[in-house]
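Only a single protein chain was left out; the remaining protein chains are all shown in position.
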Amino acid sequence: MSRRADGRADDEMRAVRITRGFTDHPAGSVLVEFGQTRVMCTASVEEGVPRWRRGSGLGWLTAEYSMLPAATHSRSQRESVKGKIGGRTHEISRLIGRSLRACIDLAALGENTIALDCDVLQADGGTRTAAITGAYVALVDAVAFLNARGKLADPQPISCAIAAVSVGVVDGRVRLDLPYEEDSRAEVDMNVVTTDAGTLVEIQGTGEGATFSRATLDKMLDLAAVGTERLFEAQRAALDAPRPASTAEHTAD
Amino acid sequence: MSRRADGRADDEMRAVRITRGFTDHPAGSVLVEFGQTRVMCTASVEEGVPRWRRGSGLGWLTAEYSMLPAATHSRSQRESVKGKIGGRTHEISRLIGRSLRACIDLAALGENTIALDCDVLQADGGTRTAAITGAYVALVDAVAFLNARGKLADPQPISCAIAAVSVGVVDGRVRLDLPYEEDSRAEVDMNVVTTDAGTLVEIQGTGEGATFSRATLDKMLDLAAVGTERLFEAQRAALDAPRPASTAEHTAD
Amino acid sequence: MSRRADGRADDEMRAVRITRGFTDHPAGSVLVEFGQTRVMCTASVEEGVPRWRRGSGLGWLTAEYSMLPAATHSRSQRESVKGKIGGRTHEISRLIGRSLRACIDLAALGENTIALDCDVLQADGGTRTAAITGAYVALVDAVAFLNARGKLADPQPISCAIAAVSVGVVDGRVRLDLPYEEDSRAEVDMNVVTTDAGTLVEIQGTGEGATFSRATLDKMLDLAAVGTERLFEAQRAALDAPRPASTAEHTAD
Amino acid sequence: MSRRADGRADDEMRAVRITRGFTDHPAGSVLVEFGQTRVMCTASVEEGVPRWRRGSGLGWLTAEYSMLPAATHSRSQRESVKGKIGGRTHEISRLIGRSLRACIDLAALGENTIALDCDVLQADGGTRTAAITGAYVALVDAVAFLNARGKLADPQPISCAIAAVSVGVVDGRVRLDLPYEEDSRAEVDMNVVTTDAGTLVEIQGTGEGATFSRATLDKMLDLAAVGTERLFEAQRAALDAPRPASTAEHTAD
Amino acid sequence: MSRRADGRADDEMRAVRITRGFTDHPAGSVLVEFGQTRVMCTASVEEGVPRWRRGSGLGWLTAEYSMLPAATHSRSQRESVKGKIGGRTHEISRLIGRSLRACIDLAALGENTIALDCDVLQADGGTRTAAITGAYVALVDAVAFLNARGKLADPQPISCAIAAVSVGVVDGRVRLDLPYEEDSRAEVDMNVVTTDAGTLVEIQGTGEGATFSRATLDKMLDLAAVGTERLFEAQRAALDAPRPASTAEHTAD
Partner (left out) sequence: MSRRADGRADDEMRAVRITRGFTDHPAGSVLVEFGQTRVMCTASVEEGVPRWRRGSGLGWLTAEYSMLPAATHSRSQRESVKGKIGGRTHEISRLIGRSLRACIDLAALGENTIALDCDVLQADGGTRTAAITGAYVALVDAVAFLNARGKLADPQPISCAIAAVSVGVVDGRVRLDLPYEEDSRAEVDMNVVTTDAGTLVEIQGTGEGATFSRATLDKMLDLAAVGTERLFEAQRAALDAPRPASTAEHTAD
């Protein structure tokens, strides 16, 4: 089998690194790296929920994704300067929020809000999948933070782990975890979000110029399962280490 | 098998109606109805392409989706009044554009732009899938309009038909073409965009509260194929009728 | 007397059609057509009033006007995409609101709000006058809807009918109900809103390039009275038919 | 006849003052006062026209109206801070522009743009009519400025004078030039823009709560003619004085 | 010593004029002139404070600065039309607010808000320093207004006078109170806000192209002290005159 430009096999992930306690203020703060892609994922906790949810007894989890202007190969304009958020940013923020809500029991959370911020420091393909994978770890830390302070309605609100990976068809071959160089010319591009129980949370597959058969879809899903298995291992390894202290302790109490 | 609230079987589409020439000005204008869901889909043609594409010899196709404020059961606020477009609107507009670009050869289109506007007059679930299905018919009329005026680089820019349908898991059952009443409480919700050649253009499946197995995914894709087959028939029937005259002729020449 | 381009006499209205129950969700939903001009007018009811009016015992009526992008001969940009509402849209929305408030006793309405949405599906001149004329019919249905549910402080809040028509000077001749082709080159353009008691609610007359004498103003007002008489007949005919059921019933109770 | 709160007769204008050369930079700069209402009207000249008009040989005239936050009795929020311009501001800006374009031959102006800015320093009713009346004087100075520099295609682009006044029905009586105290409780409110040749440029009459008969309309138009006659005198008196020097000379050459 | 373009010595202020009661509605209204620079400074009083401050027992003082479009030599675009406030406007608004808060005891003010609006009618350099100097006088009048109505927690909330002046290095010479002609080519530009007790409230010094030594900084501060001494005299002279009546009395009680 011919190798990819970066030397990987078709079914091989890039190097995955997950660093907890990357910054000190948020309840959870994680730097996640898929090769050259680096995303800072934080989980901030706030007492109370948005107005439309008050009195429901349910918590809330929201997510925002953003790309630093110099994260891409050629600098992109800052959305705060443009004065509006682009369609792509909205779409990914919504995807991250939906994906992480799939693993958390919002009733167990009580009327607290967790805000996940995923800021891309460097982009080399797969930023949304790295963001979901890292945000899960930040979420676990934020939940532990709330639990240690007796703020949860139920001490075990998280039911499973969540990870995401991209797969696609490039040069006619089904490949795992596409870097920018492959992503930008992929014929088919798919993001798969799964649980560590083996079920699917979200799939988004798009033909870019080409369309794809059910057989290709099946191959892509098989590869995605290989990739997320590797990601669940990396998450577990990161979470087995002792949890770094967060200074959020001082402001949340 | 138990019937659904509206009397349909699980694998049954709502009544589909496609009305060409719904308004007179655009090159293509279609009213598409999936039961109570009604979307006005227009295709407007413009000479020239956006700046970033000029001189490429390629055409462009873009789409915008919008919901009239009174389309929903309780009136929603107008996005023009809020001053910004919500994430959901952006996401659907981008989906429609991507889906329709899958069937058209932008080189054959020449440096012309086709703008698809999908305005929901009444919403009862499946508005994005109805929009894609209707927009395809408006696109065919717009291409015929351009062709009749010798504006195309190649007279056959459309390679296949495009249709879309929603499927989901409701009350534990896999069902086709969800109305609002089912969609709002679906455990899994998926939109499938396909070609009449049987290939997939886009799939977006989301667990809402629940996650789903590969086996469920397969059942949903099977049902979607049943639904889009029915939609391709309706498109063909509508397009077999003589094309209504468009007054766009007067302004485009 | 020479005929106009569309064969009408100077004092002749275009064909007027008023369709009640055009969509199912709002309390009132009307499609109004003045020739090729088609406007969807809906009246949505909401319990409560805006904050600045709470506790006053008075209801509120507001209106929003919008043009679908493909309604005009050449596609116009969507105001939600531009991120702001243009001056013309604001001006017409305010005119519609003021005009319809002239026929309703807001104390009799109780602390309820009626939102009138006038969305132009196809524009061929006179969209604001068609909108006012159709919105009146939607308003009557919305009031009946509220009345049937015992929500009104007084069962007869509407004191008169409201209709509007355009008049102008084209080719040196005073003409009634200008289509786009005449409106775009009119020397004087006037919109007249009247009650079926023969009084004026609003007049807005503008010289476009030319100015006009009091004598011309008088002739224009005479023609406007001919036109609105015709419109009041059409409104009565539409309202004499049985009122179509609205599904708003299910959500408003 | 009973007197009004400020001692005037029903057909009497407030004190009118027109000060030319109020500031030094613009080609025309006028402070106009109708009693306590004070509006600074400037006319700035710029070579060239907006893009959509280039190459037409025609000039352009545009107007913007704004209220300083402390101009009103209780401070209003700044529209630049709100981030959008309200409907009323748009409507008045458009009215001023249309009204002044009625007196100028844009072909004679050549491809130059005149921007009229009407900033209300103090508001006591009738700000839009004072603005139009003052803007005319600033426009005359700006045209003289251009003429002195040989920038006009034709040295006499202005065909008539323009002035505007409000009339209304207050306490059942038709009255001229309403101050805030009357305007805020008027039953009918009308703004009339006229030429010194006796023709009408624009009329906007609105029933506020009440509607009005053709007979009342006629009486209002009679009073308006009395008022604008007084305004044309004040404009002529101001313009007969020598024109103050503008420092715009230094930057426009 | 060589004279400046306008005939002044390096350490000489332009003519300073302070007119109280410039408009009638606000509690304080001042026109301040530094030569050709003219700024209208108003102080509006409002009962209550912004939400984040409620219940604190403290008052609030806020400021907004704005330039009329025709104030500058060539007309600038209105920020309300652009839809956002530029960096320079924000920065100056914040500076004015901070500077005036330095002289007022917000506890003595009680839960009242004073809004300072500084609108530049004509700009010829030093608009922010003129604004601060004039705003102080408007503030004194607004405080007297509140005091006369028994609204203050303590009758003497103002502890000192505040004035501001610009200094800079132009043509290698340290100069006081720069007009536009000097400011636009200054090598160093500094704004100094001081109290009449001789202390500093704020200094902002910027090298424009050039940097500057501590010795130059000292000379600039010496000149600034000369200038503000002159400004404190002008403030005292203006405030020694009887206070003009404000119509704000009628609305604030």
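Note that the chains are named A, B, C, D and E in the order they appear, and that numbering of residues resets to 1 at the start of each chain.
In this text, contacts are C-beta pairs under 8 Å (C-beta built on N, C-alpha and C of every residue); 3 or more make two chains touch, one makes a residue touch a chain.
Note that the structure is predicted; figures quoted are calculated from it, not measured.
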Contact partners of the omitted chain among those displayed are A, E
Out of E:Thr23, E:Ser93, E:Thr127 or E:Ser166, which residue would touch the omitted chain in the full complex? E:Ser93
Of E:Lys84, E:Arg173, E:Lys219 or E:Arg243, which residue touches the hidden chain? E:Lys84
Touching the left-out chain: which of E:Gly21, E:Gly110 or E:Gly205? E:Gly205
Of the listed residues A:Val32, A:Val49, A:Ile85 or A:Ala238, which contacts the missing chain in the full complex? A:Ile85
Kindly note down the residues of subunit A that lie in touch with the hidden chain. 23-26, 29, 36, 38, 40, 42, 44, 46, 64, 66, 68-75, 78-85, 89, 115, 117, 119, 121-122, 247-248, 250-251
Where subunit E meets the chain that is not shown, the residues are 84-88, 90-91, 93-94, 98, 102, 195, 197-209, 211-214, 217, 221
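What we mean here is this: only the chains that are shown with their structure count from here on.
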Give the chains in contact with both subunit C and subunit D, ordered by label. none
Which chain is in the middle, if each chain's centre is the mean of its C-alpha atoms? C
For subunit D versus subunit E, which are copies of one sequence, does the interface use mostly the same residue numbers on each side, meaning over half shared, or is it different? same
Give, as an integer number of Å, the spacing between the C-alpha centres of subunit C and subunit B. 31
Centre-to-centre distance between subunit E and subunit A (centres being mean Cα positions), rounded to whole Å: 50
Any chance you could list the residues of subunit B touching two or more other chains? 83-84
Among the chains present, which pairs are found to touch? A-B, B-C, C-D, D-E
